[in-house]
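Written out below as structure tokens is the structure these notes cover.
Only one protein chain is missing from this complex, and each of the others stays in its spot.
Lettered A and B in written order, each chain numbered from 1.
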Amino acid sequence: MDQILTVIVDGIIYSSWLFVAAIGLTLIYGVMKIVNLTHGSFYALGAYAGASFTGAWLARGYPPMLSYAVLLASALIVALVVAPLIERGILRFMYAKDEVVIMLITYALFLILEDVIKLVWGVDPYFIAEPYGLLGSFEVGEMTYPTYNLILVGIAIVSGGGLTLLLRGTRFGKLLRTVIHDPEVSRAMGINVDRFYLVTFTFGSLLAAIGGAFTAPTVSVVPGLGVEIIVLSFAVIVIGGMGSLPGAALGAVIVGLVRSAAIHYAPAVELFVIYFVMALVLAFRPRGLFSLAEPRKI
Amino acid sequence: MGVVLHAKDLNKRFGAVTAAAGVNAAIEQDSVVGLIGTNGAGKTTFINMITGYIKPDTGSIEFRGRDITALAPREVTRIGICRSFQIPQLYSSLTVFENMMVGLGVVLRNAKLGGFFSRGRPYVPGHEAPAEEVAERILQRFGLADYRNKNAQVLPGGVRKLLDIALTMVAKPSILLLDEPTSGVSAEEKFGMMDMVMTAVKAEGATVLFVEHDMEVVSRFAERVLAFYDGRIIADAPPEIALRDPEVKRYVVGGELHRMDEQQGSAHA
Partner (left out) sequence: MNSNRTLLILGVVLLAVIGAGPLLPQWAMFLLTIAIAKGLVAQGLMLQLRAGLVSFGQALYYCIGAYTAGILGRFFGISDMLLEMICGAAVAAFIAFILGFLLARYRGIFYGLLSLALSMILYGLLVKSEALGSTDGINILPSTVFGIRPGQESVRHVVLVAGCAIAFIATLLVQRYLNTPLGQLAAAIKDNEIRVEYMGASVREAIHIKYVVAAALSGIGGALAATTVGHIDPDMAYWTTSGEFIFITILAGTRSVVAPFLGAAIFGIIHTVAYDVSPNTWQMTLGTALLLVILFLPEGLWSLFNRRKAA
């Protein structure tokens, strides 16, 4: 029983992390219909900025409890600066192109950003563990978990719930859903679709950066951080259905639990099992678990 | 003469919509049949079922005595039943000539294992001439020779239609299903176009079914008319009789005849 509990708690924590990492990607795909590979870059940017700013903050002896705010601020800074640059500077001209071409363009941008990060922050690992241990720990059964993990869960809930509220309850959300449904018609109705795209791209990238920033205290921040997250995020949103918010949640939970179970019961297949599930879903329900139709050909 | 295509008691529903209800039709060899009916009456569904694009809920379709209900579109094409489309389905990035060559290539491939081992220019089965010659021949017959090297994308509407129909000839069909061959073509050009199409098609000895909204075209070219309404065939007779049938007049022709009367009454040139 205890083992199952551990698997579940581990799974939930991992799922929260996955969810936060993935919702930006599914948001951007849902609204702009583009597969955005710079997602990994923003995750890495958030992690690096978070680690370096917080490191500097703590080194100066400022209150450690505020380091969480610093993490958030770091994510905000990188996202609000870099995302609009990319969207306005390059992507904006590419929307008419084929979806695979756009994906390739974001791939090229990702490659460039990987090295930009190396140039700015160097190749040595960043390690800021303090925020991780600051909040103490709690126990579930026989296992002890740092309370910090609850922050991840909290962020997941807040961002998921917040976005849902935004989409359903606000005027902005309604307009956004119109744009999602049909950009051409929206434009004809006078909606500034370009502005919506800019906002969506920035916000989606911000979410990725937040995911990266708050992961920074739990790992060693090294080059290549962004690469893994891209494929992982894709697995999550493909399973749940690309463009679907509840789908991302479902995908995150499934991947999180499956991976947790794998680690505990069959560690050899840990890496393999996530992609296997993704391939399975693509094979039988390519639009994700949250849809009914299938894009099969004759 | 004999029945070459037989639709037996076809039924098809899409949710609450009845696309076909007890559709029965026996098509004779070499005949020319006009399919009429308002939009949504079931004409295109009928063609889709014959060509295997959709399967009927119940009922069957026989071609020369063989049950073809379960065949996929490509198999239906291979046995000699070809169709054209309401909206022309062309290879827009290729030229008119290349469009034809792709089709002929497929026919070749189906017969001779892809041509991987062949030398020189193999003869296309059914046409008994090299592919390039067959393509030219068909293009000539449809008046498309001048457009030979133009990209399909830039063709005017009527020409696109012609190319779409010309492509159906590639597989040497014995039955041709034309879905609104003259739609989008101006009233003056309709007759000329149908003339050309019918001459070209009949030269190959095919049985023709065509969907048409213009009753004048129907009465001129069809030997027999099948009138559809609400998924049912409400009339099956030669045009003179079918077009005067009160049910047909009410559910299908009604509006058009009215306009035809008006035109005859007004002082239009």
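The rule we apply is simple: a residue touches a chain if its C-beta (ideal position, glycine included) is under 8 Å from a C-beta of that chain, and two chains touch if they have at least 3 such contacts.
A quick note: this is a predicted structure, and the numbers were derived from the prediction, not measured.
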Residue of B:60, B:86, B:110 or B:183 in touch with the missing chain, whole complex considered = B:110
Message = For the chain not shown, which residue from B:3, B:94 or B:237 touches it across the whole complex?
response = B:94
Query = Which chain A residues would touch the chain omitted from the figure, given the whole complex?
reply = 35, 90, 97-101, 103-105, 107-116, 118-119, 123, 227, 231, 234-235, 238, 268-272, 274-276, 278-279, 282-283, 286, 295-298
Inquiry  = On chain B, where is the contact patch with the chain that was removed from view?
reply    = 51, 72-75, 77-78, 82-83, 89-94, 101-110, 114-116, 167, 170-171
